[in-house]
Each structure stands twice: as C-alpha cells, then as structure tokens.
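For this view, one protein chain was removed and the others were kept in their places.
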Amino acid sequence: MPLVRIALRRSASPERIGAIQQSVYQAMREAFNVPQDDRFILVSQHAPEEFIYDPGYLGIDRGDELVIVQITCNAGRTVAQKQALYRRLAELLGASPGLRPEDVFVNLVEVPKENWSFGNGVGQYIDA
Amino acid sequence: MPLVRIALRRSASPERIGAIQQSVYQAMREAFNVPQDDRFILVSQHAPEEFIYDPGYLGIDRGDELVIVQITCNAGRTVAQKQALYRRLAELLGASPGLRPEDVFVNLVEVPKENWSFGNGVGQYIDA
Partner (left out) sequence: MPLVRIALRRSASPERIGAIQQSVYQAMREAFNVPQDDRFILVSQHAPEEFIYDPGYLGIDRGDELVIVQITCNAGRTVAQKQALYRRLAELLGASPGLRPEDVFVNLVEVPKENWSFGNGVGQYIDA
C-alpha cells in the first residue's frame, strides 16, 4: 500500500539502489506494520541541476548522497509511529548502503484506504 | 484537474505510451466526470532496478508490463466512483494497449479545489 518514490543524484549502481529500496521496505515493515510483500518503489535518478537540495537547512549537513524518500501510504499512523519510521529509515539506510543520517530526507503523503487498487480493477482495501 | 503520473519499465514505444495515456484519460472522463480536454499526464520510464514491484502481493500475478498510475485529483468522489474508476482503468487499458488487469496499479491523492492553477497565475477552480 505504500507507493514509494525515491529520488537520487545520478548515477547509483543497481546494487546501491537495491540496498536503498530494501532498507526502505524493511523500515516500513517494522515501523508502519506494512504487510509482507507490499513493496512498490519507484526510483528516479537526476542530473545535478535536476536535484536541488539545501546543504544546511535546519543545521543538517547534507551532501550529494542525499536520498529523498516520498511515501504515499494509508492515513492512520500515530506521530510516534512516524517518528519510529524516520528513525528506522536513518538506521537501516545507515547500515545498508551506508548513508549518513544527514542524507535521509523523508516526506509522507497520506490517503484513505479506498484510494488504492493493486490490480484487477478492484479496490482491495475497501471493506477490508 | 487530475495530474496523472504514470510509471513504466523501460522502454515503451511512443505508440504504447499514447495508448496508455488515452485509456487513462478516457477512464477518468467516464468514471470521474473529468472535463473534456482536462488532460495532464506525466510518464516516467524506469530501469529494472528503479521499478520495484512485488509479483504476488494480495495474490495478484504482476509482471514487467505493470503500469503504476498515481492520480492527484479533487476530493469529493464517492467510494463507488473510485471503484468504477479502477474497473474502467483495467477494462480500457486491457482494450488498449492490451494490459492484463493484474498489471494495473492505481493510487489516488486528493486535494481541495483551490490547490490548482492551470495557468495565468490564477486558481481557476476557486469560487467556481
């Protein structure tokens, strides 16, 4: 149910991208109780001029390894769960592929459960 | 008013992309009463490592032809209208370009009507 969009600067290896998406998936599993196999992740890689970030906003020292993670998910998580997600994302992306915590940017967009169809022309979470 | 983002695996022909966007537009016209000519659709094509999907989540047999459609639209559609949209998307994309219904993934993001400007520096739906 989460649809994840990950933006990076060019050019990450397939292995690096695989590690990033695996860590994002694992953090969502742990902190947001995302079901097993609920893994839909889009990655976009950008030229430097297409990937604009401030290197010091809020006193955080960001660099070109920055990963911007935007997650569209069902509404209903508590603030504590969101805090846990941010923490686990930084921890797991720190473990693999080895991102600095300063380089993990996250944004959540929440939608009601009837706003998803996982295939077959049906809204699977309606009446679920 | 909908802004549609369609994500695909590389490399679809322009003809195939044209068929996909035409079917998405037609489904929104029919199920969501989207006005004629309200057609703003962005397509991104991804390398395999950038396009992560689960091939079996919820028992649906997805493949590399998967199309992920994220539609930002005005709030206010009923659950029944959303169900009709999912059904028509699968039907029309099945007719052209011939997608299997398992390969149609949809997510809706809803916003209030004052959140759009279609040009000229004006919010055209405000007070409309």
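When the chains are written out, they are named A and B in that same order, and each has its own residue count from 1.
In the analysis below, contacts are C-beta pairs under 8 Å (C-beta built on N, C-alpha and C of every residue); 3 or more make two chains touch, one makes a residue touch a chain.
What you see is a predicted model; the values in this text were computed from it and never measured.
When the complex is taken as a whole, what residues of chain B touch the one chain not shown?
So the residues of chain B touching the missing chain come out as 3, 14, 17-18, 21, 35, 37-45, 72, 109, 111, 114-124, 126.
Could I get the residues of chain A that touch the absent chain, sorted low to high?
Given the touch definition above, chain A has residues 7, 44, 46-54, 56-58, 60, 62, 68, 70, 79, 82-83, 86-91, 101-110 touching the missing chain.
In the analysis below, only the chains that are shown with their structure count from here on.
Using the average of all C-alpha atoms in each chain as its centre, how far is it in Å between chain A and chain B?
Roughly 21 Å separates the two chain centres.
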